[in-house]
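With one protein chain held back, the other chains of the complex are shown just where they sit.
For reference, chains read A and B in written order, and residue numbers begin at 1 within each chain.
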Amino acid sequence: MSEEKPIIVLENVCKYFGNFKALTDVNLTVQKGARIVVCGPSGSGKSTMIRCINRLEEHDSGRIIVAGNELTDAVKNIDAVRREVGMVFQSFNLFPHLKVVDNLTLALKLVRKVGKPEAREIATRYLERVHIPDQADKYPSQLSGGQQQRVAIARALCMNPEVMLFDEPTSALDPEMISEVLDVMTELAEEGMTMICVTHEMGFARSVADQIAFMDAGEIVEIAPPSEFFQNPRSERTKLFLSQILSH
Amino acid sequence: MSALAGWGDDYFWGAMVILRLFAVSLIIAVIIGLIGAAMKLSGNRLAQTIANAYTVIFRGTPELLVLLIVYFGAAVTLTAIVQSFDANVKFIDIPPFWAGAFAIALIVGAYMTETFRGAFLGVDSGHVEAARALGLSNFQTFVYVRIPQMWRLALPNFGNHMLSLMKDTALISVIGVEEIVFVAEMATTVTNKPFTMYIVVAFIYLCITTVITLAVMLLEKYANKHLVGGK
Partner (left out) sequence: MIFEFGLIFGSIPKMLTGLGLTLQLLLLSSFIGLVLAVITLLMRISGRWFLVAPAVVYIYIFRGTPILVQIFVIYYGLPQFEFIREGVFWPFLREPFWCCILALSLNAGAYVSEILRGGVLGVDKGAQEAASALGISKTQSFIYITTPIAIRLSLPAYSNDIISMTKATALASTVTLLDMTGVARTIVAQTFAPYEIFISAAIIYMVIAWMVQKGFGMLERRMSRYIKATR
């Protein structure tokens, strides 16, 4: 693996919201096929970091390189990066006025210029992959939260991305629906998808991630394989965080 | 100001007339709105029907027609009544200012009814339940929990209704009240500068509506002060 070029590189990335420093010198290298879980207290910059990776937020300094394209103001590069990176949001962000299948095909038609029948075929394939092929002609509001999130995953997969970013994909779900989404994500990981996943699901992190990054106050405090991360956290802040979330 | 060629005074007094009309109509409209909202929320079928009919009629009829109905209608009615006592009376004139104030209040009152009703229903029933659970009486709940939240909810719409009310005052020139449109008409016949004269009217209205808008904005800021700064 290590002889290959990394697919995502963040070098000394800083990001401000006004006077608030959301990211401080973040460095991260993601190899193809890597499965990275990012955790940390709320407000620690986890979401900001992955939103910078596909330019939903602009970083203020440092470099972000995705699949060989450096993210700058150049629209061409941003488009190139977004083609390689799929994103799943906490609140699904489906297009409410479009049926499930049209949610999946819209970007295929507009961005990839795929014809209508072919787009529909691709959409059906990915809906099968997230186990809801029979919901294609419903509106998002007719689905449960878990189903909606799986539609959102299928929508991102349709674009055939190199990397998937997950921004707390299960935080808005009722407890009984979390596993159906995590199952789909686990299957994706098993198929070798490169993923960066912000989540509080430590069980998922333990079983799926090959690296866990802990963020606090805009910094990556520690990054380690799960066994090491859970058994011997090096930093005090990590220990404190783990004791808080694992105490129940 | 020299362009006004000595009509400045007349515009000033005309503006005073519309401001007075604004104040009078606003007071009546608020009273009507409160009564209307109370009727709609009363649970009494008859009261609800009357209030519903009132809002449907006055929100669906052109403002100008309401004004004409009230002004000419009142004149005809009063004349008829007086004639039944004294057949010698030919015609009773209604003071157009009051006919105008009443007509505009009836129109805006219909909108106020809906706003007050919405604000009453908009108060989170959880807050009311919480107050009752804490042992507050019905009356205390109304005064300490409902009213402070109601006026905050009603304020944006209330501001808009004040603006429409202000603009509706221009209508009363049609029934011959000597306000600023009337002044512009007079001034035009003398100076032959209609654009200048009517633009002054527009400018006066724009100033007044700006003041109202700013005042409502300040009030809203004050009313919502407990909602900001959450982060």
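Here, a residue touches a chain if its C-beta (ideal position, glycine included) is under 8 Å from a C-beta of that chain, and two chains touch if they have at least 3 such contacts.
This one's a predicted model, so the numbers in the text were calculated from it and none came from an experiment.
K.L.:
Tell me which residue among B:Ala80, B:Leu121 or B:Val190 touches the hidden chain in the full complex.
P.N.:
Per the contact definition at the top, the residue touching the missing chain is B:Ala80.
K.L.:
Any idea which of B:Trp7, B:Phe22, B:Phe102 or B:Tyr205 touches the chain not displayed?
P.N.:
B:Tyr205
K.L.:
Could you tell which one of B:Arg20, B:Arg132 or B:Lys193 touches the chain left off the display?
P.N.:
B:Lys193
K.L.:
From the list A:His97, A:Lys116 or A:Arg234, pick the residue that touches the absent chain.
P.N.:
A:His97
K.L.:
Tell me, which residues in subunit B touch the chain that this view leaves out?
P.N.:
These residues touch the chain not displayed: 56-57, 59-66, 68-69, 72-73, 75-77, 80-81, 163, 167-171, 173-174, 181, 184, 188, 192-199, 201-202, 205-206, 209-210, 213.
K.L.:
What does the interface between subunit A and the hidden chain look like in terms of residue numbers?
P.N.:
Touching the missing chain: residues 54-56, 79, 82-83, 85-87, 89, 91-99, 106-107, 110-111, 138-142, 152, 155-156, 159.
As a working rule, only the chains that are shown with their structure count from here on.
K.L.:
Could you state the distance in Å from the CA-based centre of subunit A to that of subunit B?
P.N.:
One centre to the other, that is 55 Å.
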